[in-house]
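Report on the structure given below.
All protein chains but one are shown in place.
Entry: subunit A
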């Protein structure tokens, strides 16, 4: 009788598949935001499972800030092709042409123009009424309060005080024209769940997650990878080879590496269980201001 029980991971998987199918059933024009990171990789796998043996019935969209690690872009293009994804790559053209970047404009302006504005531009351009994101509630305090179906107004803003009640597994998909829902199918997963799932399912991830000798520059305590020539020469000159890996992936000048020997998933988990730094602290943007993630979410960033 008791074989009718699921493990934590399989229960989370079933919940995520239910959510993904619900969006496909109830929205006219959904999209899955694909950040190339490990959480996105898990989310895409869940979508593939949800519609097996069919194909995922909505496109993936990558918001390219133009400052992503080159290895991320290579990974994205390889797998999109191999798996036959319907992949949209969108960037903020005006921002890119006027040369916005973290080295010249600082992290705040860069993030706003090349990430937040680019995302909103992409969503508006294709008129998506639902957008999946790979955010997890355990990542950060303000995310802990967000619904799985998170309502956004015409300006893509989140109002934390005015969220729709969300009960059982019944999700409210009703929106007016111009409004949309951000959907977080892996809300209830923890970082450990994600790694476990990647291990269990053999999901490919960007090699940057694994430790390797890489050229890095110590910028105010953050180890920044020398990924291309756009890093100012005086910084590049300070580069040194260290065995590092990345716990999260974003724009290379804004994402600090950690020194590590972890070159397998098992070692990564072991390191994670014992390490002194939690996940998002290697992302420079979170330090900008107190409660900065909440601010960004209100503005439409995930």
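By our rule, a contact is a pair of C-beta atoms (placed from the backbone, for glycine too) under 8 Å apart; a residue touches a chain by one contact, two chains touch by 3 or more; residues count from 1.
As a working rule, contacts and distances are computed from a predicted model.
Chosen from "Sulfate adenylyltransferase subunit 1", "Cytochrome bc1 complex cytochrome b subunit", "ABC transporter ATP-binding protein" or "biotin carboxylase", the protein name that UniProt gives for the omitted chain reads "Sulfate adenylyltransferase subunit 1".
Touching the chain that is not shown, out of A:107, A:172 or A:218: A:172 (per the contact rule at the top).
Although one chain is not displayed, subunit A still touches it through residues 1-2, 4-15, 17-18, 21-22, 24-25, 48-55, 137-138, 141-145, 160-161, 163-170, 172, 174-176, 187-188, 190, 192-193, 196, 199-200, 266-267, 269-270, 273, 275-278, 281, 290-291, 294.
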